[in-house]
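The block underneath contains the structure these notes are about, expressed in structure tokens.
Note that this complex is displayed minus one protein chain, with the remaining chains in position.
Coming up: chain A.
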Amino acid sequence: MNCRSEVLEVTVEARQVEEAMLALLHTILLHRSTGKFHYKKEGTYSIGTVGTLDFDCDFIDFTFVRVSSEELDRVIRKAVSEFKDALGNSGSDGMGQISLEFYQKKKSRWPFSDECIPWEVWSIKVNVVNLANEQERQICREKVGEKLGEKVINVVEVINRHEYLPKMPTQSEVDNVFDTSLKDVQPYLYKITFQITDSLGTSVSTTMRRLIKDTLAL
């Protein structure tokens, strides 16, 4: 099975990085989250309900819909915040990329650890610009909002191709496909990574931080 890879690119002002990333990551996760599974006897299961919430950006003329789960939002915000800090520390005109990877685990025999097999990767490339005055910032605010709207349409277009999705798991295998750690919703297993490059395009440091949702230690 080939991993599906999609790349989105945005150009934003430094203060817009966080909201732009949240908008795109939450839009993707909205489509890749289900309600909690409740397994019953006879091999049947029922699915909980996913609520949604509108979020108005402060620095971008944009509103996006996210899953109504404070736990999930905290996790995503933490990852985005780290990415934003790394981007801010890299230099004035930094570039970076944050990736959202959906994977499933494949059990391996001892002593080998479980294998993580990605099936969909979203890479969001970010170019950070500095603006000279308030007028430019106002224009940027609207333009970035429009661009994010286009990116949301791109995301929706990809997802509605209805390409490969992991098989619905049995109760014993649900943790190999879904992140069951949240109380209210159940996204597919995912991990968020990022890397920063300087304005010259070279890799200053392969700062690859993994925020792994499931520990894979032996």
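Just so it is clear, a residue touches a chain if its C-beta (ideal position, glycine included) is under 8 Å from a C-beta of that chain, and two chains touch if they have at least 3 such contacts; residues count from 1.
Quick note on the criterion: contacts and distances are computed from a predicted model.
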| item | value |
| --- | --- |
| Per UniProt record, name of the chain withheld from view ["Elongator complex protein 4", "Dynein light chain Tctex-type 1", "Regulator of G protein signaling 11" or "Autophagy-related protein 13"] | "Autophagy-related protein 13" |
| Hidden-chain contact residue, picked from the options A:T52, A:N89, A:S113 or A:Q138 | A:T52 |
| Absent-chain interface as seen on chain A, which is shown | 27, 30-31, 34-36, 38-40, 42-56, 61, 63-65, 67-69, 149, 152-153, 155-157, 159-160, 162-171, 183-185 |
